[in-house]
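Here the complex is missing one protein chain, while the rest keep their positions.
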Amino acid sequence: MKKFMKLSAVSALSLVIGASAAFAENIKIAFIDPLSGPFASTGTNGLHQFEFAVDQMVNDKGGVLGGTNMEIVAFDNKISPKESLIQLQVAIDQGIRYIAQGNSSGVANAITEAVNKHNRRNPDNRVLFLNYAAVDPALTNDKCNFWHFRFDANADIKMDALTDVMVAIDDMKKVYIIGQDYSFGKAVAAAAVKNLSAKRNDVEIVGNELHPIGKVKDFTPYSRKIIASGADAVITGNWGTDMVGLGKSLIESGYDGPIYTYYAAGSGITAALGESAKGRIRLISQGDINPIGSDEARATYTAFKAKHPDGNIDQSRIFNVIGMLAKAIEGAGTADDVVAVAGQLEGMEYDSMWGGKLFMRPQDHQIIQNMNVGVHTNEGIEFDYDNSGFGVLTESTVEMASMDSPTTCEMKRP
Amino acid sequence: MELILVNIIDGLVTGLLLFMLSAGLTLIFSMMGVLNFAHASFYMLGAYFAYQISIALGFWMGLLIAPIIVGVLGAGVERYGLRRVHQYGHVPELIFTFGLALLIEELVQFIWGKNQMPFNIPEVLNYTAFSVAGNSIPAYKIFMIFISVGIFMGLLYVLTKTRVGMIIQAALSYPRTVESLGHNVPLIFMGVFGVGTALAGVAGVIAGPVLGTFPGMAFVLGSIVFVTIVIGGLGSLWGALVASLLIGWLTTFAKSYNLAMSDIFNAIGISTPENMDDNIFRDLWTVTSPQIADILPYILMVMILIFRPAGLLGKRES
Amino acid sequence: MSVPALELTGLTKSFGHAKIIRGIDLSIGKAERHAIIGPNGAGKSTLFNLITARFAPTKGTVKLHGEDVIGLQPYQINRKGLSRSFQITNIFPAMTVFENVRCALLWSQGYKYSFWNLVNNSRRLTEGADAILDQINLLERRNLPAGTLSYAEQRALEIGITIAGGADVIMLDEPTAGMSHSETDYITDLIMKVTEGKTLIMVEHDMGVVFGLADRISVLVYGEIIATGKPADVRADPKVQEAYLGAALEAEH
Partner (left out) sequence: MSNQLTTDPSKSAQRMRAGSMTMTLMPWILAAGALMLMPFIFTSSSALTIMNQMWITVIFALAYNMLLGQGGMLSFGHAVYAGVGGFACMHIMNASDFFASFPLPVLPVFGGIFGAGLAMIVGSFSTRSAGTVFAMISLGVGELIAASSVIIVAFFGGEEGISGDRTYAMPFFGNEFLQQINVYYLTSFWVLLSAALMYLWSRTPVGRMANAVRDNPERAEFLGYSARWVRYYSFVASGFFAGIAGGLFAINYEIVTEENLNTASSGVILLVTFLGGVGFFFGPIIGAIVFTLVQTVLSLQTELWAFYAGSLFLATVMFFPGGLAGLLMMHVPVFKLGKAKLLIEPYFKTLLPAAIGILGLCALVEMTFHFRHATKGDNEMTLFWTTFDSHTVLPWLIALAVTAVGLAIAKRTAPALKEAWSDANSAGEVS
C-alpha cells in the first residue's frame, strides 16, 4: 500500500510539474485566481478575458519577439492566501516568470511579499507580479516593491475621481458611507472622508460604518438607519452579494438617492439588481464600454461575446495588461530577464483601445488613467452585462485621475 | 420612535424566517437525535427549485411545488443515507450531514453556476404596503410574516390535535413502545425528516427573492440555525420560536443603532486613552454594535451553554 | 467500637413529589458483608446512587470512615476508598479486558493525570492487572475486547474493575442478576474471594446468594429500612415476612 501511495504520489506530482515542459517556447503567464468556490465566477470570467486578450492582441498578430506566442496557465487559488502561495511555487517551478492575480487584496498582499522574498532569495529565476485588480492602496505605498505592477486604479484614486464627480452636485448635503469590515472597506471609507472634507466642507458625513464581510443576511436594518439619517447619497465599496444585498434593500426600504460604488457590474450583480436599481447606482471604473472607446474595442468585445456568450468584459484593463506586457517584452528584447522587462514597464505610456492614455508611474508602479463614473441603466447600452439588457453608461470622465497624488513608496531597484 | 416600530417589524420577519428553519431542525433533532448540518442546504435547494419553476410556471407554482420536491429529497436522504449511517452512532451521522451540506453546495454550483440568480419578488407583491417615517415596509414582508405564522399554527395543530401528531410525539419519547403498537417508526422518521426539510424548502422559496439566491446562502445561514435551536433548547418547538425571535430582534436592533464600545467603557467610568495608535486595545475601543451584530447570537449561545446547558426552554441536557 | 465504614443518617431523596427514600439510618462496620434486600421499586438502586453521589440527596448525611462525603463528586468519593459496580453492566466495551482492569488501577497506583509515564513501561501496572485477571479467572481473555465476552464474564470483569482500585468499601449492585445457577455460584465464590477483609455492601435478589454471603442484612421497603440484623434474625422477623412477601405478592399482581 505504501508503495502504491508513493507511486500515485509520484505520478500525480510529476503530472503537475511536467505538464507544461513540452511547450517551453511560449511566454507563460500564471493566472492565480479563484476558479472554484464562491468567487469562481469572477475568476473564471477574468481567465476568459486573459485568454482572449492573449490570442487577440498577441498570438493572432504573430506573437512577440518575432514569433513567440504568449500563453495563460491557470491556477486555482480558491481565494486562499495559503493556496495562492502553493500555486505560486508550482508556477515558478514550471519556469513561469509572470504572475497575474487580481481578486482579493489579501491574496495580493501575500503574493507580493512572497514574490519579493523569492526574488531576493533566488536571483536566478525572478518573477514579476502583474496585479490587475487588487486595489488596496498599501500595495503601491508602504508595501510597494519593484516586482509589483498595478494595472487598476487603487481605492484612493477611484475615490478621488468619484468625489470629483459627486461634489459637482449642489444639493448633495448629507453623505452616508458604509462598507465591509476589512482593509478595502476601511480604505474606501478613509478616502471618502478625506476627499469629501477637502473638496466640499459643507457636505456632512452623516454615517460611516463597517459591517461584517459576507456574513450579513439581511441589510434592511442598515437601510433603515441610512434612511433615518436623511442621507442624499450613499458611498460603498461593497462587492459581490454584499453589494446586491445592500443595493436591493436600500431601494426596497424607500431610499431614493444615488448609491456610489466600485463594484456593481457583471458577475451576476447587474442581472440581480436589474430594473429596480435603474438610474440609482453609479459606479467608478476605467475603460469606455458604453459608449465604446474605439472600433477596435467594439470588434474585440463583439468577438469576445461570440466566444463567451455568458461572459462580460467587465475588466477591460486585462487587455491593457497584455498589451503593455507585450510592448515591454518587445522593448526589452527578451522575456526571460524580468528586470529588463520591468524597466520597460516603468514609466511606459500606452494608448488603450478602451480609450485614453495609460501611464505606469515609475515611483510606485501604479497605473494612471482616465476614470469614468457611469450609471446602471438599460438605455443607450451597446454592451450589457449578464445579458440582462442592463449595463453601465458613462456619465462623466476624470482625465488622468490622481496623476500627481503622493505616494509613500520607497522603490528599491535591483 | 418610529424607527423602533420599523425595526420591530424587520426583526419579526428575520426571526420568523429563522423559525421556519429551526422548527424543522429541532423536530428532526428531538426525533432522531441528529443535528442536521445540511438543513440550510435544503433551504437553499428550495430557493433554487422555486427559481427554476418560477421561470416556467410563475412564483406561486414555485411556492407550491419546490417545497414538495425538497421534502421528497429530504425523505430520500433519510431513507438511503442517514438510516444507513445511523448504525454507526451519532458522530458519524452528524459528519454525514456535514458532508452532505458540502456536496449540495457543489451540486448547486454545478447545475446553476456560481452567480446570484435573478429570482425576484412576484409582481403582485412588489409594492409598498405602508410607510413609517419614510421607511417603506414592502408588501412582500407582510406576506412573509403571514406565511410563517400560518405554518407555525399548522404545525402546532398537527402536533397537538391530530392522531399523526400524537403518534409523532409518542415516537419522540418512546420509539420502542410505539413500534410495538404496530406503527412503522422508520416511516415516521422518514416522514418527519421529509416535512422538516420541506419546511426549510418553504423558507428558501420565500427568502430567495429578498435575501438572494446564490450558492453561499446556505453557508451564511447554516450555523445560525443551530445556534437558534441550541439557545431555544434542543427539541423544543416553543424554544425554537422564542430563540428565533430573540435573535431576529437582537441582530436587527444591534445593526440599527450605532452603539460603540467606547461609549460603554466611558459610561462605566473608563476614559478613552489619549493615544489610540499605540494602544493594543485600540480595536476594542472602536468596535460598534453593527460590527458585531452577527456574532452576538454566538456569544449568546456560548453563555447559555455555560450557564444553562439545556437552553432557554429545553428540558433535557443532551 | 471503631468508626463505621459507612454511616447513613436521615438520608432522604425525593423526585418531585415522590419520596423514594424516606429517611434511612444505617451503620455498616469495617469488614462487614452487608446485603440490602427488598421488593422491586423499594429504592435499593436509588440508595446506592445516593451513597456514590450519582444523585444528590434531598436531606441527610453519608459518612465514609466517619467523613462526610455529601457534595463530593463520584471520583472524589472513589478516591476515598469506595468503589461500586452497576446493575447494568458498565465496562469499557471497546477496550481489551486487560486494559479495562489496568484503567481501574491507574488512580490507586498514583498515576493521576500524568503524561510523563508510559503505562506499558510499568511492571507494577501490568502485574497488578494480571493478578486481578487471575483472580477473576479472565487471564485467558486478556487481550479480547471486553464487549465480546459472555454475559457472566462481563459481570466478572465488572467486579474485577470494581475491586481493582483497592477500595476497602465495595458496593455491588445485583452482581448475579440474569445469571444461570452455575454462573451465580461462580460469581458468589468470586465475591467471597475478592472481598476478603473488605467492607461489602450489596443489593441482591437471589436469597441464596444473600444468605450465603452476608453477615448482616437490611430490608428496604418503600424507601424505609424495616429491619436490620443477622440473616437468621431477619428471616424470622414477622414484619419482614409480612411486608416483604406482601409487597412481592402485590408486585406479582
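In this document, chain identifiers A, B and C correspond to the written order of the chains, with residue numbering beginning at 1 in each.
In this section, a residue touches a chain if its C-beta (ideal position, glycine included) is under 8 Å from a C-beta of that chain, and two chains touch if they have at least 3 such contacts.
None of the values given here were measured: they were computed from a predicted structure.
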Original post:
Who does the absent chain touch among those shown?
Top reply: A, B, C
Subject >> Residue touching the undisplayed chain, where the options are A:K61, A:K117, A:K357 or A:R413 >> reply: A:K117
Subject >> Residue of B:F96, B:F152 or B:F214 touching the missing chain in the full complex >> reply: B:F96
**OP:** Just name the one of B:M44, B:L199 or B:I292 that touches the chain not displayed here.
**Re:** B:I292
**OP:** Among B:V85, B:L159 or B:L313, choose the residue that contacts the chain missing from this document, as touch is defined above.
**Re:** B:V85
**OP:** Considering the whole complex rather than only what is displayed, give the residues of chain B touching the chain that is not shown.
**Re:** 35, 81, 84-85, 88, 90-92, 94-96, 98-100, 102-103, 106-107, 110, 113, 223, 226-227, 230, 234, 280-284, 287, 291-292, 294-295, 298-299, 301-302, 305-306, 309, 317-318
Original post:
Tell me, which residues in chain C touch the chain that this view leaves out?
Top reply: 52, 54, 73-75, 78-79, 83-84, 86, 90-95, 99, 102-104, 106-108, 111-120, 123, 126-127, 130-131, 133-135, 139, 142, 161, 165
Original post:
Given the full complex, what residues of chain A touch the hidden partner chain?
Top reply: 1, 5-6, 9-10, 12-13, 15-17, 35-37, 40, 48, 75-76, 78, 80-83, 85-87, 89-90, 92-93, 105-106, 109-110, 113-114, 117, 121, 136, 181-184, 186, 212-213, 215, 306-309, 311
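Keep in mind that, in the parts below, only the chains that are shown with their structure count from here on.
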Original post:
Measuring from the mean C-alpha position of chain A to the mean C-alpha position of chain C, what distance in angstrom results?
Top reply: 74
**OP:** Scan chain B for residues touching two or more other chains and write them down.
**Re:** none
**OP:** Could you tell me which residues belong to chain A and also touch two or more other chains?
**Re:** none
**OP:** Can you check the complex and tell me which residues of chain B touch chain A?
**Re:** 3, 6-7, 10, 13-14, 109, 113-118, 120, 128, 131, 133-136, 138, 210-212, 214-216, 220-221, 224, 251-253, 255-258, 288, 290-291, 293-295
Subject >> Complex contacts: residues of chain A adjacent to chain B >> reply: 38-41, 181, 207, 209-212, 214-218, 220-222, 224-225, 227-228, 241, 244-245, 248-249, 252-254, 267-269, 271-272, 274, 386, 388
